[in-house]
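What you see is the complex with one protein chain gone and the rest in place.
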Amino acid sequence: MATAAVQPGERETYLNHQYGIKSWLLTVDHKRIALLYLMGITFFFFIGGFFALLIRLELLTPAGDLVQADTYNKLFTMHGQVMVFFFLIPAVPAVLGNFLIPIMIGAKDLAFPRINLLSWYLYMIGGVLMLYTIINGGVDTGWTFYTPLSTEFLNTHVITAGLAIFVAGFSSILTGLNFVVTTHRMRAPGMTWSRLPLFVWAHYATSIIQLLGTPVLAITLLLVVCERLFHLGIFNPALGGDPLLFQHLFWFYSHPAVYIMILPGMGIVSEIVCCFSRKRIFGYQAMALALLGIAVVGFLVWAHHMFVAGISLYAALIFSLLSYFVAVPSAIKVFNWTATMYNGSISYQTPMLYAFGFVGLFTIGGLTGLFLASLGIDVHVTDTYFVVAHFHYIMVGGMVMAYLGGMHFWWPKISGRMYPEGWGRLAALLVFVGFNLTFFPQFILGYMGMPRRYWDYSHSPEFQILNVLSTAGATILAVGYLLPMIYFLWSMRYGKPAPANPWNAAGLEWMVPSPPPTFNFDEEPVVTWEAYNYDEIKEEVPVAQ
Amino acid sequence: MANNVDALYIFLLTVSALMTISIFTMIIFFAIRFRKRAGHQAEQIQGSHALEITWSVIPFCVFMVFFGWGALIYFKERKPPDNSAEVYTVAKQWMWKFEHMEGQREINELHVPVGRDVKMIMTSQDVIHSFYVPAFRIKQDVLPGRYTVAWFHPTKPGTYHLFCAEYCGTSHSGMVGSVVVMEPRDYEAWMGGGGNQPLAVTGERLFSELGCVTCHRSDTQGRGPNLVGLFNKPVLLEDGRTVTADENYIRESILQPAAKIVNGYKPIMPTFQGQISDEQLNALVAYVKSLGQQPTGQTGGRNMATATPKTQ
Amino acid sequence: MPNSPVATANHEAHDNPALLHHFASEQQQKDAASLGMWVFLATEIMFFGGMFCAYLVYRYWYFGDFGAGSQSLNVVLGGTNTAVLICSSLTVALAVRAAQLGKQTTVVVCLILTMLFGVVFLGIKGVEYHDKFVEHHVPGASFHFPGHIPSHPDIPINQQHAQIFFSLYFIMTGLHALHMIVGLGLFAVITYYAMRKRYGPHYCTPVEIAGLYWHFVDIIWIYLFPLLYLIDRHK
Partner (left out) sequence: MSEHVSSLKLYIGIWLALLAGTLLTVIAAGIDLGPFNAVVALTIATIKATLVVLFFMHVKYAHEKLTKVVIISALFWLAILLALSMADYTTRLWS
């Protein structure tokens, strides 16, 4: 039984209603768990980013002169594993989703608060295993764990890395389970499916992928661990196994995993675009259906990662065709965001700048995806820097932009303080410029034929100029990422206190105080309005200070 | 091939650039035209089914063009022309080993004459590698335990990069080499330097040394199937299936004879798994293939230069 | 799920101690728990699905060797185990029914019977594993599986392909057994509460959702049995 720690005269919020380390580590409050996740995720983001910077520095010169070949291999492996499994996949759902979904649907908490806490602990256990792997000398399988290299030929810490991701996978599954059940069972009276914010729809679609994809990754990694321990031969051609079976099972999860990363970002962008255009979303139904469509069709395309891997000609044709099907809902979303802005009343606060960036970079990332889905071109550019550039446009240009946009948008709600708008805009600009400078040259490098995961390109000095540009961009990007980290921390103490609805935005989360009270709502809300009812909100977005 | 890929690439680039520019222009135009200002209220629009359908169907049709064109190129890339020069390739950490039909062996360098189709028949001794020549726009993973095939048609003399494109361990980035495309005359001169035994002849010698010849006789009396004229022909198996006798089939039949039993024969052949090297296996395959090109049943065919296009 | 409401300063306690603070009604809580378990079972299907995919590929490639491996398994013990598991499913269903009807003693008896069947299953499985171990059919350095494939008395078994069969056999049945052990743990806790008469017509969600889990484990075995034990048996 904790005693309330609220000072007299102060309003009780989820932040101050209890103090002490135990009140955080044993909390079942979705908002506090979101903050716990935020810490872990930020930590791993900077670990992964540090590896990325070392990679870029190594590639500044053609010769392999900064680190050893093995070290380089470990750097890109751990950059990938840390970023994908400990940042990109959990970031938006576990932080923003966790914090906002119950409030957005008018619930006091997620359906299973204790499972939510468990899933944070699983994430942390996975993270500790990953750190153990890193500190003990790392792992150099590539984040894809391709067999038989990973199972028979390397003597780095493949097993602990595999188990780290295995455990983090269960965290992801439990988060998805919680979201699905919460969305079905915990909606406030009047909050019908057609009134759900697209942010919730996006997380619902994401959860479906997490639930049905992640178990396959889990069993695959378990098989890799068994292979390494007992040399069973399931993925080892020398013992009668098929290395392509590993790739099938791996990509069955890891392609849809891209949508785990990007769909929540799409949800965020829908919220931001509507708020800063003062408009209803254009084509709400189409937007919601497109999210579900991506989640389903995203599972039908995985072998487009394997066009040159030795799959049958006919399978390649099927998977190429299906890959184009998933591009249609993605295109619909881009068009609808653009149309939402039409005849709006647009203001350019930081979240909106990130949303602009997201739509632009996602468009480029998506269109280059069409190149890769086209069989004839894929043969040339797969496993080159073209692919590297493409997926960074989706994940960093798309997902990280959206994540930062969302963090700025809801930071007043989470912390109860405003961030400094000027610095925010500067950081958004730096991220956009730095990002493009880092990754656009890599498209060209890829078409020129520079293979990915190369430590040394002294045989092809013609690749250097573009690599130097890329490294320069990465430096700017690093500054762009550090800035928000600094001013968010600064604002927690010195920021202007935030009102309940600093943007005059629509949605239940803006009707509770900032920061929200422990149980979100004093009385169960009854929803009588459609999503994005900006026609009923006459005020504009306040002028930034 | 490179031209075909580039043409498609430029087409895709143009279409994508148009789409990107139009979306960017619209966003920037809307952002400026409809910026927040006094006296202007946002107009609420629910959406439009007609528009949604339009911008689903039109992109989809464009995508289908991307798909069809890409698929055509891929189809061509996966079907080597019948009378290509063949190069047997063994990849290992971290080098490329090539063996020409004429018997020349090379490491990390591949010499080919200009204007001649070259078919790479590749396998790996350890992990997955990938044979990538950016200038020819081809890439094919090289797998342990089976053959994969790639082909190209060099049109311009010169030296081109050869990369391993599938991450394969410590010296992945050191697993590079070059493809040297030569004028036919230079190539002849380079070829003539060796005094090598053609691969099929090596294979023929192995064929008798290993005792294969006692059962696989060139008449119908053998205890094993007659291999003359076998290559690229359909084979009826005992379980009723029919498979094509391609390189992988021959390879498997040597290493795992019991895997596919030819109709009418007994599974008495011993396995050669672990008893012959990848190079010896390549020689045997090359020999069996050379039999396929001689309907008369003589053995010891020379090389692909005498091959006639098969009609099948 | 054990229940202790989070009492808070600003939140009034509900009448029912089993109703958690963030639910509006008992029905909502029950529906959430049941949906949660069903969704979890969906993930379990995909978890085993990866194994079934591997199984399908290699059975397609190495049918003969899979047949030989299958025939070395003890179909009597496997069949008995199937029957044992079906019996345990019945007792679980009866436990849920008893809880719905408020028959406290029957709940406890049925749950104990279920656990008993579960232990018998694991025991028989242990005997089978032991036999395989003695026969050197466990994948690894000492793996040895002589003989011929069923439909071809003159084709010897390919050791590598047979090893893949036994690898899949051990991993699939091993994961299944692990699920059984988890289920036994769940039932041990629930039996403890059932003895304290926690469950009745108004509240029997834990019995129900643990029951769902147990039935699912049963269903997995219903498929594993023919897929592993009954390949090419007639030869």
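Letters A, B and C mark the chains in the order given here, with residues in each chain numbered from 1 onward.
Heads up, the rule we're going with is that a residue touches a chain if its C-beta (ideal position, glycine included) is under 8 Å from a C-beta of that chain, and two chains touch if they have at least 3 such contacts.
Treat the numbers as computed from the prediction; the structure is a model and nothing was measured.
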Absent-chain contact - pick from C:Phe133, C:Tyr192 or C:Tyr223: C:Tyr223
From C:Leu19, C:Val57 or C:Ile190, residue that would touch the chain that is not displayed: C:Val57
Chain not shown, touching residues in chain C: 27, 34-35, 38-39, 41-43, 45-46, 49-50, 52-53, 56-57, 60-61, 75, 79, 82-83, 86-87, 89-90, 92-94, 97, 100-101, 201, 211-212, 215-216, 218-219, 222-223, 225-227, 230-235
For chain A, the residues touching the chain missing from this view: 184, 208, 212, 216, 244-245, 248, 252, 299-300, 302-303, 311-315, 318-319
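Here, only the chains that are shown with their structure count from here on.
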Interface ranked first by C-beta contact pairs: A-B
Whole-Å gap separating chain A and chain C, where each centre is the average of the chain's CA atoms: 34
Length of the line joining the C-alpha centres of chain B and chain C, rounded to whole Å: 45
Overlap residues in chain C, where contacts from two or more other chains coincide: 158
Partner chain B, residues of chain C touching it in the complex: 64, 149, 152, 154-156, 158
Complex contact set, residues of chain C against chain A: 1, 6-11, 20-22, 24, 28, 31-32, 35-36, 39-40, 42-44, 46-51, 53-54, 57-58, 61-62, 139-140, 158, 160-161, 163-164, 167-168, 171
Complex interface listing, chain A residues touching chain C: 1, 3-4, 12, 17, 28, 107-115, 173, 177, 180-182, 184-186, 211-216, 218-220, 222-223, 226, 230-234, 239-242, 245, 248-249, 252, 517-519, 524
